[in-house]
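This structure is in structure tokens; I'll ask about it shortly.
One chain of protein is taken out of this complex; the other chains stay put.
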Amino acid sequence: MHIHHEQLELRTNRKGLYEITHEVQSKIDRRGLLNGIVTVFVQHTSCSIVIMENADLSARHDLEEFFDRLVPEDADYFTHGSEGSDDMPSHIRMVLTRTSETIPIVDGRMQLGTWQGIFLFEHRRGSHHRKILITTIGERQ
Amino acid sequence: MHIHHEQLELRTNRKGLYEITHEVQSKIDRRGLLNGIVTVFVQHTSCSIVIMENADLSARHDLEEFFDRLVPEDADYFTHGSEGSDDMPSHIRMVLTRTSETIPIVDGRMQLGTWQGIFLFEHRRGSHHRKILITTIGERQ
Partner (left out) sequence: MHIHHEQLELRTNRKGLYEITHEVQSKIDRRGLLNGIVTVFVQHTSCSIVIMENADLSARHDLEEFFDRLVPEDADYFTHGSEGSDDMPSHIRMVLTRTSETIPIVDGRMQLGTWQGIFLFEHRRGSHHRKILITTIGERQ
């Protein structure tokens, strides 16, 4: 039984979904993990990790539109605004989604369904450097 | 230390909550796992896995009503509609809830609280065949 951690780094430059499925699978491949789980954990409070439909760009667009309406930047009761109008909404959007996902691994492959992809969901407008920790637990070949 | 995966399959025929607590515990029993964790992972992007109050049907009803209002089918800005008006809302409802739950196991039993049950939360109206992967990690007897 082996435990291993690897860092994945990502540069974002707008709100929205950034697919990282291949990057995560490639870390698993490099370690030769055959059977176990992987936890994908993002070390920030203004972006999320989500599993989402990965086939159709229009689905991602509609998801982003929904979140912009559910958590608007100009809510008149927000008091936490020193880092810009997209800062407080980013924390709320993170709490409404997820900081990590855990995915089973069988025969060396993540057991994602046909349309499932792993995404960083960026909630801030500017340029950001995001750190993701990928932890595998299981049996190697 | 053992890792084991088992598939659970479920037929749904309406939106709403389907309890799977007993099915998950019975997979754990069959493997004889005494001490560890179980991850319940659903391989779809239009339904979720959630832990929810399992005693009172009215709580489930109100939860379903809430989600129908939070993510209505007829939002005028949706562009992803080729699979029907309940398709885009199903992806949003999935992102707002969870794709997996991880539950501790002690003395062979999931350590759920008194009122906690594990549910598949179906977000589509028609008939669907849902696949759930149940991964146990831990010590056997």
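Labels for the chains are A and B, by order of writing; each one numbers its residues from 1.
Following the convention adopted for this analysis, contacts are C-beta pairs under 8 Å (C-beta built on N, C-alpha and C of every residue); 3 or more make two chains touch, one makes a residue touch a chain.
Remember, it's a predicted structure, so these values are computed and weren't measured experimentally.
Engineer: Sort through B:10, B:75 or B:112 and give me the one touching the missing partner chain.
Structural biologist: Reading the full complex, the residue touching the unseen chain is B:112.
Engineer: In the full complex, which of B:58, B:82 or B:127 touches the chain missing from this view?
Structural biologist: B:58
Engineer: List the residues of chain A that touch the chain left out of this view.
Structural biologist: Answer for chain A: residues 1, 3, 5, 39, 41-46, 70-71, 75, 77-80, 88, 91-92, 94-96, 98-100, 102, 131, 133, 135, 137 touch the chain left out.
Engineer: Since one chain has been left out of the picture, which residues of chain B touch it in the full complex?
Structural biologist: Answer for chain B: residues 1, 35-37, 50-53, 56, 58-59, 61-63, 65-66, 69-70, 96-98, 101-104, 106, 111-116, 121, 137-139 touch the chain left out.
Everything below uses one rule, namely that only the chains that are shown with their structure count from here on.
Engineer: Using Cα averages as centroids, what's the distance between chain A and chain B in whole Å?
Structural biologist: Computed value for the inter-centroid distance: 20 Å.
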